[in-house]
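For this depiction, one protein chain was excluded, whereas all remaining protein chains were kept in their positions.
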Amino acid sequence: MKTREMRFSGAGGQGLQLCAKIFSKAMTGAGYHVSMSQSYEPTSRGGLSRADIVASGETPDYPLATELDTLLILDQAAATASEGIIRDDAMVIVDPRRTKNPPEGNFKVIELPLSETAIRVGSERVTNVVATGVIAELSEDIEVKTIENVLRAISPKKFLDMNMDALQAGVALARGVKAA
Amino acid sequence: MNKQVALKADDAKKTADGKEFNIRDYLRLDLFPHFMCPGCGHGIALRALLWAIHEQGIDKDKLAVVCGIGCSGRVGGYIDANTFHTTHGRPLAYATGLKMARPDLHVVVITGDGDCLAIGGNHLIHAARRNLDITCLMLNNEIYGMTGGQGSPTTPRDRFTTTTPAGNREPVFDACKLAEAAGAGYVGREVTIHLPRLRDLIAGGLAHKGFSFIEVMSDCTEVNGRKNDLGSSPEMVLGQTRTMRPPDYEYDSNVVDHPFRPSGLHTGVFVQSDRPEYGAAYRDMSEKLQQGRTKP
Partner (left out) sequence: MNSMTGQANTVNLQGNKACALGAVAAGCRFFAGYPITPSSEIAENLAKELPAVGGVFLQMEDEIASMAATLGASMGGIKAMTATSGPGFSLKQENLGYGMGAEIPCVVVNVMRGGPSTGLPTRPAQGDIMQTRWGTHGDHPVIVLAPGSVEEIYQQTARAFALSEKLRTPVIVLFDESLGHLVETVALPDVADYEKTVRKWATGKPEDYKPYHGDADGVPPMARPGDGFRVHTSGLTVAENGFPTQKPHEVDALMKRLLGKVALNNDLIESFEAVECKDAEVVIVALGVVGRAARKAVKELREAGIKAGLFRPVTLWPFPTESFRKQTAKARHIIVAEMNAGQLIHEIAEVKTGKQKVTGLNRYDGVPISPVDIKKTVKEVLGHE
């Protein structure tokens, strides 16, 4: 089981903690030991927000992110926050609509219309779920089915259908990336 | 002479289980002689408390007395009970933990005007608000006696103390009004010269289910009295009876020597309410949660 380091970042209120929660539940279900941390700031809306997962076969030696293999950026507020801790072989998934200047480096930056897709599905508020679908599909060691089960279990009833649609839309976006 | 006769008659009338009150049954006599100065009113307050405890039939083993720091803080140590001499200003906070942990104990707090109104003022406000079943005796001698006679929140206007060398200009607290406003279920004030009245006031507090605040107007002959030419102890306590009278007495409202406190204070019971007692309310909630009847 290889060590994973993932960061979900953007602006406060974009549901980034929920992304991390979904992945950590799914990953522990798959046998990972996770360490999940998040930004605790007085300004939870608008400012930089992030949630990190460090996961490995046993309790990670160091629980905080230092070598990200996966980075989600949903807002310009988070564009530079991860400088210096992104691996060269990392995948950096960016929503260009809200992130005009994504970070530059040896890593692969994948620009996807995450928020636009979410709006099409029903609400910009499910951008995080679209992104969850993307990352699940692009991660070899995480089953989309497992993510779906977790999402189903924690979704409030009235958002369940929209969340499921958003997840599948994200998966479709990722398949497009794979095919390209 | 007449007063003494009256006192004895009162003594005989007030006995619990037919057993007469003997203060020696409630004291740690091996600690005597005690620390109090001649003429100090705290000893009378102690007698009144023990007498009230006797009348209420409270078992010494189930009595916990929590004190703070200062002259009042030393009083509890003479009581043959579970006694706790805690830190300055905090006895009500200690007592709150103790009473919540051990509702079977009768918890009495003995504190002073500096302990209770200055450094510990916040705890008084919140103990009164919670209305937990604690009986709080604030021995008010209007001075920090133990530390050598500094001014306190109840030092009257123009009084000379070591920290008010030109006479006190700070306003004073009316502790009973404070306790009442904060929600204490039982509030009263008495002077030490009226021992049976003080005893009855304290007994009422012990019997009351809720936070009882009793201000005992003590006298500090040694530090406060001498510095201000207030006379001997008998003169001081007799002086109190002119400015501290029962609720039906009408003071001349034109004579106000202080914005927060008129020239005269009333004595007696000011508040006796049936506000819910916090310990019982908490345990009721806890029991329901334990039985899974309500969700938090």
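Each chain carries a letter (A and B) given by its place in the written order, and its residues are counted from 1.
Note that contacts are C-beta pairs under 8 Å (C-beta built on N, C-alpha and C of every residue); 3 or more make two chains touch, one makes a residue touch a chain.
Predicted model only: the values in this text are computed from it and were never measured.
A.B. asks: What shown chains come into contact with the chain that's not displayed?
C.D. replies: Across the whole assembly, the hidden chain touches A, B.
A.B. asks: Can you tell me which of A:S9, A:S35, A:T70 or A:T99 touches the chain that was removed from the display?
C.D. replies: A:S35
A.B. asks: Given the contact definition stated above, which residue among B:V66, B:A184, B:V216 or B:V271 touches the chain not shown here?
C.D. replies: B:V66
A.B. asks: Need a quick check: the contact residues on chain B for the chain that isn't drawn.
C.D. replies: Answer for chain B: residues 28, 31, 60-62, 64, 66, 77, 80-87, 90, 93-102, 104-105, 122-123, 125-126, 282, 285-286, 289-290, 296 touch the chain left out.
A.B. asks: State which residues belonging to chain A touch the missing partner chain.
C.D. replies: Answer for chain A: residues 24-25, 28-42, 59-64, 66 touch the chain left out.
One rule holds in what follows: only the chains that are shown with their structure count from here on.
A.B. asks: Would you mind pulling out the distance in Å between where the CA atoms of chain A average out and where those of chain B do?
C.D. replies: 63
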